[in-house]
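Structure first, then comments.
For this view, one protein chain was removed and the others were kept in their places.
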Amino acid sequence: MKNLIDDGRPIFVQIAERIEDDIIEGGLPEEAQVPSTNQFAAFYKINPATAAKGVNLLVDEGILYKKRGIGMFVAEGARVKVIEKRKELFFEQYVITMIREAEKLGITTNQLTDMIQRGDNKR
Amino acid sequence: MKNVIEVTQLNKSYGKFNAIHDTSFTMQANKIYGLLGRNGAGKTTLMKMITAQIFPTSGDLKVFGDNPYENANILSKICFIKESQKYPDHYSILDVLEVSKSIFPNWDVNFSRLLIEDFKLPLKRKIKKLSRGMLSAVGIVIGLASRAPLTIFDEPYLGLDAVSRGLFYDRLMEDYVEHPRTVILSTHLIDEVSNLLEHILVIDNGKLILDQDAEELRGKAFTVTGQTSKVEAFLIGKETVYREPFGGLLSATVMCSQHGTDQKQAAASGLEISPVSLQQLIVHLTSGKSEQKGAIAE
C-alpha cells in the first residue's frame, strides 16, 4: 500500500486528495460515511494522527462533517465544492505551468490553442 | 497535552568526548516519535539516559514528570528495546517472556503468543542459539506485548528481512491504534518508518539539529534545479541544506519558510522543482559536516 503515498509531500494533504478523488468519482456519494482515521492509518500504514489531520482539513473546508459518536460523512454539495477547488488547482498546476513551458519554447498562445485542439481530436 | 519526556540542557560526556551536547526537547503522550541520525550520533546514549541506564553528566531529565533514576513508578511504565540487549546465558525465549510477564504491568499474554507465531519463534530454543534476526524479533515481541506507556525501540530490526520488518511496522500500528502510547523509534531506515511517525527529532554529533512535526517537515524541503546563476539568485535569503553542481547546472535543496510561495517563486524563475523525501532531507542535514566520530557508549 505504500506506493499509494508518495514521499516528499505532506501525507495529510495526500489523504485529503484521495478522499476528494473518491467524492468526485462517486465512490463516496453525499451523506456516505468516510472510513475512520484508524482505518486510513491501517490501510495506508500511516500515523492515525496524520490521517486525522487530512480528514480535518476537509471538515474545515466543509466537504466532510462530523456526526458525534458516529464518524465522518460527506457533506451536502461536497462534490460541487471539490470540483470547483480542483478546477482552480488545475489552472494553477497545469495551465500556468504549460504556458510557462510554452513561453520557454517560443510557442505562441495561438499555437498553444491549436495544440489543445489537436490533442482533443486525437482522444 | 501532557509531556512524557522533558529534557533540559542535557549533557553526557566521556572524558573529552561529548556524546550528547546541550540537548533540550519534550515529548508528548501517545505520539510516535522518530529519533533519527547516523550511527554513533548519540541516539542510544540519549535513550539510555531517558531510561536511567546511564547517568547524565549535567542537565535535567524528567520522564512522566520526575527523575526516572531508581523510580519504580516511572520505570514500570518504560520498555526499552535495544539492539545490544543481553540475556542470561541459559535463557530460552520462553524464559524471557515469562520474566517480561512478571515485570511489565500491561503485558498481554495473548498478544505475545500471536507475535511469537507471526515471527515464527521457537519458544524452547535458547537465546544463545538464535540467529541475529530471531534475537531482534524477541526484542520486538517484548516491546509490543509489554504495552508500556513509553515504548522505545532502538534499531530493533538488525538481521530481520524486509518481510519481517514490514510485519513489525504492521503490528506496531495495529496495536498502537487500539492502545495508544508514546513510541520512540530510533532508526536509520528512515524511508521505511517515515509514514508512521508523527514527530521527528534528528540528532547529529550529539546535538539535536531538528525537532519538528513530521508533516510540516515533509512539505518543507524541496530541490530546485536549473542554471547556476538562476539557482544562486533564488537561494539568496533561503536556508540551503545541500547543493550539487552539475555542469552549468546547480541542484540545491532548500527548506522553505512558507509552503507554496517559495515553490511558486522557483517555478516563476524557470527552475525545476522536485520533492525531497524525509530520508534524503535527513541525509543532507546530517552529512558533510560530520567530524571524526568518537567512541560511543555501548
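Every chain is named by a letter (A and B) in the order it is written, and numbering of its residues begins at 1.
The working rule: contacts are C-beta pairs under 8 Å (C-beta built on N, C-alpha and C of every residue); 3 or more make two chains touch, one makes a residue touch a chain.
Note that in this section contacts and distances are computed from a predicted model.
Asks: Which listed name, "Multisubunit sodium/proton antiporter, MrpC subunit", "Golgi phosphoprotein 3 (GPP34)", "CidA/LrgA family protein" or "MFS family permease", is the one UniProt assigns to the chain that has been left out?
Replies: Per the UniProt record, the undisplayed chain of the complex is "MFS family permease".
Asks: For the chain that's been dropped from view, list the shown partners it touches.
Replies: B
Asks: Who touches the missing chain here, B:Val4, B:Ile78, B:Val141 or B:Leu208?
Replies: Looking across B:Val4, B:Ile78, B:Val141 or B:Leu208, the contact with the absent chain belongs to B:Ile78.
Asks: By the contact criterion defined above, which parts of chain B meet the unshown chain? Give residue numbers in ascending order.
Replies: Missing-chain contacts on chain B: residues 48, 51, 53-55, 70-72, 75-76, 78-80, 82, 85-91, 95, 98-100, 102-105, 148.
Everything that follows uses one rule, which is that only the chains that are shown with their structure count from here on.
Asks: Find the geometric centre of each of chain A and chain B from their Cα atoms only, then give the gap between the two centres in Å, rounded to an integer.
Replies: 31
Asks: Hey, which residues of chain B end up touching chain A in the complex?
Replies: Of all residues in chain B, those touching chain A are 31-32, 169-170, 173-174, 176-177, 191, 194-198, 214-216, 218-219, 222, 267-268, 270, 274-279.
Asks: If you look only at chain A, which of its residues touch chain B in the complex?
Replies: On the chain A side, the touching residues are 2, 5-13, 38, 41-42, 44-50, 53, 97, 100, 104.
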